[in-house]
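To keep things clear, I will list the structure first and then write my remarks on it.
Note that this complex is displayed minus one protein chain, with the remaining chains in position.
Each chain gets a letter, A and B, in the order it is written, and its residues are counted from 1.
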Amino acid sequence: MNTHVKDMPQTKAKSHFMKRAWYVAALSADVGPEALFHRRLLDIPVLLYRKQDGAPVALHDRCPHRFVQLSAGKRNGDDIVCPYHALEFNAAGKCTRSPHGTGAIPRAAQVRSFPLVEKHGFIWIWLADEEPDHSLLLDYGPLEAGPPTGVGYTYMYLKAHYEMIIDNVMDLSHVDHVHGEIITTRGQLSPLIPQLKEGDDTIGARWEWKQTPPIGILANFLPEPDVEARHFVEVNWSRPANIQLTIGATQDDVPLGLDHCVGQYDLHVTTPETETATHYWFATRRNHLEHDAEFNAFKIKAMHDAFVNEDFPLIEAAGQAMETSDFLSLNPVLISSDAAPVKVRRIVKKLIAEENAD
Amino acid sequence: MNTHVKDMPQTKAKSHFMKRAWYVAALSADVGPEALFHRRLLDIPVLLYRKQDGAPVALHDRCPHRFVQLSAGKRNGDDIVCPYHALEFNAAGKCTRSPHGTGAIPRAAQVRSFPLVEKHGFIWIWLADEEPDHSLLLDYGPLEAGPPTGVGYTYMYLKAHYEMIIDNVMDLSHVDHVHGEIITTRGQLSPLIPQLKEGDDTIGARWEWKQTPPIGILANFLPEPDVEARHFVEVNWSRPANIQLTIGATQDDVPLGLDHCVGQYDLHVTTPETETATHYWFATRRNHLEHDAEFNAFKIKAMHDAFVNEDFPLIEAAGQAMETSDFLSLNPVLISSDAAPVKVRRIVKKLIAEENAD
Partner (left out) sequence: MNTHVKDMPQTKAKSHFMKRAWYVAALSADVGPEALFHRRLLDIPVLLYRKQDGAPVALHDRCPHRFVQLSAGKRNGDDIVCPYHALEFNAAGKCTRSPHGTGAIPRAAQVRSFPLVEKHGFIWIWLADEEPDHSLLLDYGPLEAGPPTGVGYTYMYLKAHYEMIIDNVMDLSHVDHVHGEIITTRGQLSPLIPQLKEGDDTIGARWEWKQTPPIGILANFLPEPDVEARHFVEVNWSRPANIQLTIGATQDDVPLGLDHCVGQYDLHVTTPETETATHYWFATRRNHLEHDAEFNAFKIKAMHDAFVNEDFPLIEAAGQAMETSDFLSLNPVLISSDAAPVKVRRIVKKLIAEENAD
C-alpha cells in the first residue's frame, strides 16, 4: 500500500528536518472518535481522525483539487468530504466520489496518507517518503505498566526550534538555576560531569548524587523526607526527538535504579511544527502513590506548569537571540554539561545529511 | 494630457498584475463630495476625491517631496495640500504652490494622475502607463435599467489573491456544497458540464437545469414556489477581473433568458490590493419586487453575508495553503467544472506576458 508516496512532490526538496523517524502526531486522548484534528508537523498540514473502528488515520490536510484543508470538511462514515466542492476521500486518501460532471474521478485525485502507529498513549506518524521502518519505533512500555492513576500525559507548545528542547532536557544542569523547590538538587547536580553512554544513534547521560532534603518531587515518598538520600537521573535520547528520563532516590543501601528507588519513568517527545515552533509532549509514570487520581492530576499539572513557566521563556528568548536554528554555527561557549546535547546535535545533523544525500 | 506618465518610475518593472484594463477603484457612493479617500490598488497607493463639480479624481497618494500620503492632507478647493510641508497639487497632479523659499516650483513636482471613468455606480481607474483604451470598459447598462430600489451594491475585502475569486465565480459547482438554502440548486448543477463560450479575451459558461423547489433567491417570485422550475445561470468573464452573472428561473414554456424569466443581472468585480489581498464588489439588479426598498436592503445584505461567511473562509484558507498565486504550477487535480476558470487563468497569464513583453 504505497499510496502515501504519490502526493506532495514539494517534499522531495532537501529538508531541514529528519524525516526517517516516528514522530508523535498527537496524544491518543486528543483525537476523539468524531474529530477532524488538524496539526502542522514538519511544516506539513496533517489531518488526523479515527475510523469508525477507532483506528487512527492521517492524511495530508489539503484537497488536491483547490487546496482547501480537508479538516474543515465533514465525515461520511470513514470518508472525508471536502468543504469546497465535496470531493470525497477514503482513509487511504483515495478519492471515492465526485459530484461533478459525469462523476468520473481523476486518477490523480489522491491525497497522501501517512502511516500511523498508536502506542503508549501516543499516535506516532511516519512522514518520510520511504516505507516506514518499524524498528525505529522504540518501546516505552513502562509508561503503561501500572494503573491509569499513576501516569500523566500533557501537551505543550512553544515558539522555538525543537532542538532547543532537546538541549534543555539532555543538559539537566539548568534545573538548580531555572526551577524552584519542585526539582532543585540544591546545587548538587551542576558540579557533576555526567556519565555518557553513546550508542548507535543514541546518547545517554547519567548523574548520581546525594542531597538533603531529597528532591521535591520524591521527598515525601521516602521514609524520612528531611534526611539525606542518594539520587540518580538518566536521560536517553533517540531519534528523532525522544528523550526517556528516569529519576529516583533512596535512603537504603540498594542499587540506584527504578526497581529499588522511589522514582518515575518519563518521556519527553517533540515534533517540529515549523522551523520556529514545536509541539512538545511529556508523559510520566511514577512507582508511588499510584492509585491517587487527585494527586495524579496535581502532579502532571505541576510538571506542565514548571516547563511552561520556567523553561519556555528562557528557551524562546534564546531562540530569538540566535536568529538561526544552527546553534553550533554561533560558536557558543561550551561547558561540561553540554557534552550530551552537543553529541545529540551532531547525530541529528549527520542523520539529516544522510537523508538529503540519498 | 500625458501627466499621468511622469511619476512612479518603479512601476516600469515587470508587473504581476495586468495593467492595461479598467479596474474598479471604488463605489461611486463611497467617495463623498469632501472625502480624501485612500485605497491601495495593484500595490499602488491611490488618492480618490471629487472636484467641486463632482468629477472624480485619482492621484498617486504620495507626495513627490517626502513621500507622505496626500490623503492625510487638506483640500483647498480642487487642490490638495500635503500635510507635511504644504506643497499643493491640482487635480491633474501638478504642483501649484510651494510656501518654501522663493516659492519656485520644481519642474519635477508632479504626482501621477490616473484616468477615471464613473459609470454604472462604480469609479473605474486606468493604471497602465499607456493612454487609456476606452474600448476595454464594457457596458453594464442593465444595472441602471430600473429603479434604485431594484439594485444593490456592496464592497467586500478578503485576504487572498484576486484570481481565487474569479475561480470561485467562474466555477459555480461549489454553490451546492458551500452555501445554504439561499442559492442551493439541490445538487442539480454540479453534474452538469457547463456550456463554454470563448471569445476574444472573454470566457463564458452557462448551466441549465430543473429543480424542485426552485432556487431560494427566486422561488417566492415564481407562480408556484414549491413546484419545479427551469433555471439557467450564465457567467461571463472579461478583463481584468469582471464577471457578469445572470440567473433566472421560470415555470412557463419560454426561452431561458432574463427577458422571460424571474431573475437577476449581477456583476462581480475585483481589484487586487496586493498579491495577497483583494477588493471585491458585487452589484445585483433584479426584475421582480423592484420597488421594495426594505427587501432591496435585505437582499444585498444576504448576498454579502453569504460571500463573506461561506466563500471567504474557504478561499482564504486555500490561498494560504497554496503559498503562491500560481495555482496551475501546483498541479491541481482538475474536474469538469474547472474548465471555465482555468481558461480565464490562461488568458490572464497570456495578457500579462504580453504587457511585460512590450
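The definition used in the following text is that contacts are C-beta pairs under 8 Å (C-beta built on N, C-alpha and C of every residue); 3 or more make two chains touch, one makes a residue touch a chain.
None of the values given here were measured: they were computed from a predicted structure.
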From A:27, A:92, A:192 or A:277, residue that would touch the chain that is not displayed: A:192
Task: Please pick, from A:92, A:108, A:182 or A:314, the residue that touches the omitted chain in the full complex.
output: A:314
- prompt: Given the contact definition stated above, which residue among A:29, A:145, A:334 or A:353 touches the chain not shown here?
  reply: A:334
Query: In the complete assembly, which of B:29, B:55 or B:108 touches the absent chain?
result: B:108
- request: Name, in rising order, the residues on chain A that touch the hidden chain in the full complex.
  value: 167, 173-174, 176-178, 187, 190-193, 313-314, 317-318, 321-322, 330-338
- line: On chain B, the omitted chain is touched by residues 9, 45, 62, 64-69, 72, 82-87, 95, 98-104, 106, 108-109
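Basically, only the chains that are shown with their structure count from here on.
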Query: After a C-alpha superposition of chain A on chain B, what does the rotation angle come to, in degrees rounded to the nearest 5?
result: 120
Statement: Rounded to the nearest Å, the gap separating the Cα centres of chain A and chain B is 48
